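Please read the structure below before turning to the comments.
Here the complex is missing a single protein chain, while all its other protein chains stay put.
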Amino acid sequence: MRLPFPRRRKKQLEDFSPLDLSQQNAQQRVKLKTSAKANAERLQELVGKNADFHLRELVIPTSPQVVAQICFIETLTDSNLFDRQILRPLLEREKQLTLKELPGDTLSKKIGSNLIHSAKVRELKYEDEVLSNIFYGGVIIFLEGSEIALAVGLKRVPERGITEPQDEAARRGPHQGFTECLSSNMALVRMRLKTGKLRFESFRVGRLSKTDGAVVYIEGIANPALVEEARRRIRSLDVDMVEDNSILEMLIQDHPKMVFPTTFYTERPDLAASSLAEGRIAILLENSPTCLIVPANFYDFFKTAEDNYLRWPFTAFLRVARILAGLIALWAPAIYIAITTFHHEMLPTPLALSIAAARENVPFPAFLEVFSMELVLELVFEAGVRLPSPVGQTIGIVGAVVLGQAAVSAQLVSPILVIVVAISAIASFMVPLYVREQGVRLLRFPVMILGATMGLYGIMAGMAAIVAVQCAITSFGQPYMTPLAPLWPGTLQDLLFRSSHWQADARPGWLRTVDRRRQAEIVRDWEKDGANPDGEVDLSGE
Amino acid sequence: MRKSLLWLLLAVVPLLGGCWDAIEIENLKFIMVMGIDREPSGRVLVSLHAVNVEQLNVSTESSSSSGGELPYYLTTVRGRSLYEAFHNYFTRKHGRRGHFSHLQAIILGEEFAKDSLPECIDWLNRERELSVETEIFLARGRAYDLMKVKPIQERVSGSFIEGLETETANIGFVPTATVPILLTAFTTPGREAIIPLLEKGKLDLLGQGEKNETLQLGGAGVFRGSKFCGWLTPNETRGYLWITGKPRDPLVIVGMDERKVAFDVQEIKRKIKPHITGNKVRISVEMEARGEVAEIFGRGPHVDEAFFKEVGKRAADEIKQEIKNTIALAQRLGSDFIGFGEIVRGSTNNKKWKELDWRTQFPQVPVEVKVKGLVRRSGVAVEQLKAW
Partner (left out) sequence: MRTLEKIDPGQLMLLVMFTVPSTIQLTLPRMLAKVAQESGWMSALLGSVLGFFVLALSALVALRLPPGPLPTALEALLGKFWGKAVCLFLAVCLFSYIPLMHRIFGTAINVGMMPFTPLSVLLIIFSINIFLLVYLGLETIARSAQAFFPVLLLFFLFVVIGALPLMSLQRLKPFFGNGLWPIIQGTSLVTPYFGEGVIVLALIPSLSDQKKAWRSIGLASFFIGLVFTGVTVASLAAFGATWTASVPYPVLRLARNVAIGRFIHRFEPFFMAVWYISVYIKTSLLVFLTGKLLAAVFNQENYRLLCAIILILAFPLAFLPPDQLSVFHLQFGFAKVVSIVVGVVLPLVLLPFTFKGGVQK
């Protein structure tokens, strides 16, 4: 269901200027000319005066000789490869190639297949193709007399090595993280799923950025309608720039105005692979070290990669702790305000007395006390997060320890309150995903206001509203609260207690995967074959 | 634009709500103990222990025995009714609202309790701040006099009384009368209210002799309908508690020749059976007390199974005597605080119950008591140690 919140009408852009050629349709596309010189000059004109654009004329020593114009952008091409794969074979005189009077097109083909020592050779017919290829690190070869240009892919872009994921570190499990390089990201996924059913459907978004990306799914598992929906959404995008996956996320998610994230992301290829195996869809994007995973539900944001690698009782404990932490982070300050100003009878007697005693000399009402402390905490956090780590730590110490201590001894706030605020802050960091935590941190303030004005009644009203909205929103058309509401009985156990691997026979029902079963009925087959039913292995050799 | 403004407006509405019920916690005056007396003029005298929060703060920082002031003070208010007294007159003098949700104890003075139990019960039922854990006590004489006694260990007198009650109820010398227990006893047909007795006691503190005043519990006052009708001694109270099976850890001292054996009862099973023939009721009480030997005081022959059996038998006799005394007292007072009537009523129907006319019949009802005592364990030691 679509959330029927009022939508603003899209403003028509007055002066719509086609920024580049690829946007024009085929009829308007300009074909290449037969003259290599003219083509090269046209390209120079399109690219403009650029320091890294190179144009070179070659004479290929075939019989008869062919004049070629070679264009490339130096900063995007690998000069070693250029030398080895293009220059040397083209200019070598030993292995002569005899070309009789061939028509121009066949000429290009022949040269492309015989002389270029590269796997990635493409034939281009149109100007826009040439232009986009050159920006993808292609070396363009115009041949005199041919309408077809050759593009050799020699891309070499600045990239970093594969490092450990920063935000999703795990003690157990692989330590590889995605990088900014699309092809290596694809490799990281591919090497975990060695099946012919794994599909990378490439796409390109952004008028200016022309960012490459891939929709990844496993055919025969992922629901085709879901894949089609992802395709449809991405294909329809018309923006100038997609810097990062997060932008793409906002562009394709169902409810971009909500505070709740409805798409999941990960830096970990192992998590991406296991999500694919569950029947979800992953979206990789060039220049982005994360991988989007859709559809996602509310409970996914309480999971971490490590959950799969730990033994199930501990995972179950962690899941419960995390959900509790989420609740505490959101509601604890509000409930503190509500109880100390409205429902004094709820506190046990000694605690009521000690809170009253601690608040005796505090000049502010409980609400302002909490509100200001929460604000200060946000200040400390934001100040610390952008600073280099040694300085950041200092900020933390100054902010938390010194400021908190001083505020308490100056009797600006009560010590119990500091505990409440600190607990809610720690709890908000326990919820794994930063996005999720943003939602919690943001909603905490309105909820506090409700608690301060109407007590638990207001808090309940707020909770009802939040749950109502959460129940209404969808992630790629799938209800956000799904395994619980609407209920999918089979999946419910995985919500709190991740079942052990040998028991997790079915894929999440709510994904409506094509293939429901995950594994054989009996996974631990060795158990029945063992000589000794107790599982004891006799090593004495008797 | 207009629509989003509307949503914003809707979001702001709760803010306009204001806070009618909000009171900052430090602006409340927590009342811990409340004493209620009837003045000769007919007005109600309510004495209150109000927590002095500021004092509580100071003393937690310095050591508690620094001779600082007590963290509460005693004050009295008068009024024509209970609620008038502390709602109108208290607030006028103290600048803060009295708050009852942490009230630990209510002490009813003898004069007040004599004929005003229903008035008090109504307030207990109606007051929304009152917690279910609030306990009610009776005082011999004025409740105000008890309120003047300083607690010896807890800093707040309410906590002291509460602890006193819990422990004394465990050893079986006082009944428990929290608000729900009292109210059900008051309203259930065939049962009468029973409220523990709180009194002043003497205490030897640091060798000063028994000079210091303290509070002590033991015994109870019982009612007949809404009228007070008599006192129970601690042992008679225990007789009542045996039948109802309440005490957790009562002790019976059994004389075995020269030795005194302490029989610590740990498990009580009892069965009360009414036998109704025509309009005549006969009641049989069967009880079994199981426990262990806690102490053998004095010298004597070998300790064996027969000895334990004998201890059990004599303990049973002790208990039976206590129960019989209590039942005799109850019948003399005409107050069925034990609740035989409730059980009788449970086994008949309402029409029959009316015919039985329990309040007039109860004093003549024959009650047969059977008690079995069983030493289940001898504790951590079996034999007595003897010099060689």
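As written, the chains take the letters A and B, and residue 1 is the first residue of each chain.
Rule of thumb we're sticking to: a residue touches a chain if its C-beta (ideal position, glycine included) is under 8 Å from a C-beta of that chain, and two chains touch if they have at least 3 such contacts.
Bear in mind that the values here come from a model prediction, so they are computed numbers and not experimental data.
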Full-complex touch with the removed chain, picking from B:Ser131, B:Asn170, B:Ser284 or B:Ser378, is B:Ser131
On chain B, the omitted chain is touched by residues 10, 13-14, 17-18, 20-21, 101-102, 125, 128, 131-133, 180-181, 183-184, 187-189, 342-343, 345-351, 353
Logged for chain A, residues touching the omitted partner chain are 1, 3-4, 342-343, 345-350, 352, 454-461, 464-465, 467-472, 479, 481, 484-487
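Everything that follows uses one rule, which is that only the chains that are shown with their structure count from here on.
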Here the gap between chain A and chain B, centre to centre from mean Cα coordinates and rounded to Å, is 65
Listed in rising order, the residues of chain B that touch chain A in the complex are 3-4, 11, 14-15, 17-19, 21-26, 28, 30, 51, 53-54, 56-57, 60, 99, 101-102, 104, 129, 131, 156, 158-159
Residue positions on chain A within touch of chain B in the complex are 6, 340-342, 344-345, 349-350, 352-362, 365-366, 446, 449-450, 452-455, 458, 461
